[in-house]
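Take this structure, written in structure tokens, and hold onto it; I'll ask about it next.
A protein chain is absent from this complex, but the other protein chains hold their places.
To keep things simple, chains are lettered A, B and C as they appear, and every chain counts its residues starting from 1.
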């Protein structure tokens, strides 16, 4: 078979242990885009956790936000629109020694990807999912997104949106996510903390990252948010109380909470999948040589 | 063009006004299947409402449950697996004079169809959606469904399900459904009431119909439910209280509530779509003859 | 042929598309023909974008080769585009922004420095007016009368009024004056032409054609290069009486359209290859349930996400194979907005008459390029009969939705019609629509019935072939070279043929307004006499060529296949044609 692929050249020795930092690709986002805040928070949190660069996989779909993996120096998978979650699940199950972080947009995650979002949460597969929620379709130049507010005039809704926006927090709670938070890209340090805790959380961690699109969303701007957001931490919110978390999820208007809505402990999918007890799948032996009993059914 | 299609033979006069009843196709479900109770409830509620048979469209996907439209004498659309909701939305928008009732399975609606389910609810399009929830994939002979309980041993999970089931009620509440109920096919009259009220509701009405699969689900049987269910109506539940509805949605074990969890008033999508102000789309004039101003953009 | 090629380039966010549109509109209003290419990247700010407006008193079918007037908004544009300047060409730039090394300017071309920033500062310290100044200079150099140009600028602000609009209009005059004082106009294309023309993109033409055909419902999910169909339709939703729904994904979009069609209206969805991939299963359902449906597939460079803002004709195999099992479909492929308008009308007519999905194949180059259309070339008054037929079927008074007929088409009732209820079923069914798949499959009688139903449906392919536009020959019957092409590629081939004619080479072109079903006898009649053929396609494997071989046995040894995302340029076709004519 293709021998040039398997040609193993003598290794030059592994490079030194390195943590995640910028790659040699400069972000292509518009100046001022909220996504700069999000990537800064991701980088900061990974630096803090000192996870070796090769053990991180950033997975995304398609959208402005979904370009993120290119701008950091870890492994990455920049797949197709709306399908980042199942790709990430596959990676995680192939090698649960890896930290798999999913980054994408609100259209990608709550629109075309809504089904996968919900199912991953009920599974409690250990992923960190950060949605750069700008309430608009950025890369396709400004159509309504599932989180666009009622009445928002966009290219696809010139007379204003006429459907209720998705509430990602309530949806995550209802679907059984065990870590549900909201950050704001205008507060990188706070978001970095949410991300770091999400990465350390044993289970599905969802972070709705308010990340204004300065080009196409003239409604939900940095200023708009600054006038509204407050921190759940300072409001005495108890993140172990699901009922209270639901209540807070309803707040979207004069006041918009950021911070940790909910956290719970539940075994992860990987904990419960018996084949994974023997260690990461990618490191387990493959094949069934000698396993004659597998033929018993056929005799 | 194909003239045999447009050949109009003299009408023989419209048949008399008729309400929905059985069609000449006998249900093919297994004897004892819960779906018999559901179809009885649908038929009963339509009879009660006296809606003319030609104004009802039953829409479904694929599954045992999804065969339902064939067994009643209204219009119907028995489409493909997981896509009943968008088909129903299209029908409704084409002609909002029709009563569009969607019937399907838990796999169809909460598995492959989860994304459409959520988006239809946030839209509050006026549909009645009845899921025959048997917590199993019936037609494909017994794999786990999104509502199969933890530990349930099925063909696809011989060692037991290891993911939390979807909670359809909580999901519907989080997605913004304005009528959220649960029925039990062992109590046809009660279910018929839920369905009739759902059909009359102005907005998306969701009815999770517990409908045991007697062939493949040996866990969640009629008896299992009979030992657990109680009626929200008799428990003094206030269906206008979203928080209480969330609380009740968490009950699934010793006690399982049936009845109306939540109801709210909100304009429907059809109310807000300005083009529909001129009446059902199918009855509006089509084409742009003489609308010269449409060319203004191009001049 | 007198023509002028005007190009402006800069970064995304610099307003290049709007410069281009204003220029293009001005030419069209002068009564010139125009082709406008908008070249951009999959990024919202930065990078490199450019627009080329090619105008001529005669119709032009592509962006043409090279350029006469280049407006470089940044150094990168100068770097990339200077080599394309033709004899007598001129580059316009602001030396305050960057310098141009005179050595880089091609022989025979010149540079015109326009102090766009300085001119703009007269009105406001921000730099927002610089484009107006540059455009003014462009207008002068391109022979566009100032008042007409100023009107186009102020129109580009829509209903907005106020000092910014006024400043722009005035600043354009300043740029115009500066150019007049320092340069001279290229008047190649300025010979007085006819009536003002309409300017539209392929997508706009498709949307307009759909509305004219009676489309009442469009469901779509945004995807370049199909998005602007939705944008145009949404903007004119009320006036055209069309409900426009942005769906949660393409799966929903096509199912909504199918539902709407079943529900009683003409319905459409539009997408690009990635979204179309998600519609594959539904397409088969429409085929099986015999639901009329129009799907626009505007191709872009693949595979997968590929080059989202670049063109390709790489999805023909996908369109042909889409859907498990077999069902009838048609694929139409217009090459120009005028054809796109009519193809949309034809697509609805075919879908309606044959009760099956019809694909309208476009691509980025057709969908997003601008071209002029004479008002007389489109007629808004398309007859749109009611869909509420009276589908009685004669036999025993019982309504058989899938009655066997000679054509394969059966009478269709709509929900709401009393006594004519039926169930659309994606499972195999009998004439009534009752399932064969459950308790009847495998039983000899029903095994035969299934075959009959398959034949009934597939039989429509013959009708579709009869009803749809056959292949077309353009040019003389006797030619040394016959081009074979489809879709947007035809444009550059037409322009190339013109150039070759100038060189004394007799060529013709056979193209396929209906790509599928293939009109076999007509294709053979047109192509068998060909001396030499040259297959021109914007894909890797020559997908039209493959289809034609499958259906007719014809082979195309000479090919010009391009899969770099760029549209064809007439001169590259000319070059390859000359090679083939030399026997290479």
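Basically, a residue touches a chain if its C-beta (ideal position, glycine included) is under 8 Å from a C-beta of that chain, and two chains touch if they have at least 3 such contacts.
All of these numbers come straight from a predicted model, not from anything done at the bench.
Enquirer: Write out, one label after another, the shown chains that touch the chain missing from the document.
Expert: A, B, C
Enquirer: Quick one: which of C:155, C:438, C:474 or C:498 touches the chain that's been left out?
Expert: Within the whole complex, the residue contacting the unshown chain is C:438.
Enquirer: So which of C:32, C:289 or C:560 would be touching the chain we can't see?
Expert: Within the whole complex, the residue contacting the unshown chain is C:289.
Enquirer: So one chain is hidden, and I want to know which residue out of C:305, C:355 or C:421 touches that hidden chain in the complete assembly.
Expert: Result: among the candidates, C:305 touches the missing chain.
Enquirer: Mind listing the chain C residues that contact the chain we can't see here?
Expert: 39-43, 46-48, 80, 272-274, 276-278, 280-281, 284-285, 287-289, 299, 301-310, 312, 314-315, 317-327, 425-428, 435-444, 447-448, 450-451, 454, 457-458, 539-541, 546-547, 549-550, 553, 555, 563-566
Enquirer: Can you name the residues of chain B that touch the chain not displayed here?
Expert: Against the left-out chain, chain B lists 28-31, 62, 64, 80-82, 111-112, 114, 137-141, 143-144, 146, 155-159, 215.
Enquirer: For chain A, enumerate the residues touching the unshown chain of the complex.
Expert: Counting over the whole complex, chain A touches the hidden chain at residues 1-12, 14-15, 17, 25, 28, 52-55, 57, 59, 62, 67, 69-70, 73-80, 83, 85-95, 97-98, 115-116, 119, 273-276, 278, 280-282, 284-295, 297-299.
FYI, only the chains that are shown with their structure count from here on.
Enquirer: How many angstrom lie between the centres of chain A and chain C, each centre taken as the mean Cα position?
Expert: 36
Enquirer: Report the inter-chain centroid distance for chain B and chain C in whole angstrom, where each centroid is the mean of the CA atoms.
Expert: One centre to the other, that is 39 Å.
Enquirer: Counting only residues that touch at least 2 other chains, which ones in chain C make the list?
Expert: In chain C, 237-238, 248-249 touch at least two other chains.
Enquirer: Among the residues of chain A, pick out those that touch two or more other chains and give their numbers.
Expert: 111-112, 114, 146, 159
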